[in-house]
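What you see is the complex with one protein chain gone and the rest in place.
Entry: chain A
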Amino acid sequence: MSVPAAGPAEHDDAMPEPGDVQADADTPAWEKREGSAPASIVACPNGPLLIRGDFEIVTPDGIPVPRDRETVALCRCGGSAIKPYCDGTHKLMKFDTTRRRPVPEPARRAAEEAAG
């Protein structure tokens, strides 16, 4: 677990050393620390972003956001009272992830051409 279970009271010295991350990238998979599976994000239909693996959530100043569990659900409907985490409010809001902003015609054509 790369994120210490600490509140904002702990400062920069609680942060992982930058070197840790560098070393990790060059280390063969079999030598990596236990629990260092790369982060993966599940975009739950009509719901939150579910994140597992090796990641940290920090404030813009780099201070870890308190985190109590390995796998977290991040709010993406905007309605949660416990942001950045999900509190299930998307269900009351009828949050719908299938609705997309319409893409303007020229942009769509350009994207289609780029995709071949």
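One rule holds in what follows: a residue touches a chain if its C-beta (ideal position, glycine included) is under 8 Å from a C-beta of that chain, and two chains touch if they have at least 3 such contacts; residues count from 1.
As a convention for this text, contacts and distances are computed from a predicted model.
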Identity of the absent chain, which is to be given by its UniProt protein name, from "site-specific DNA-methyltransferase (adenine-specific)", "Carbon monoxide dehydrogenase", "(2Fe-2S) ferredoxin domain-containing protein" or "Iron-containing redox enzyme family protein": "Iron-containing redox enzyme family protein"
Hidden partner interface residues of chain A, rising order: 42, 44-48, 50, 68-73, 81-82, 85-89, 91-92
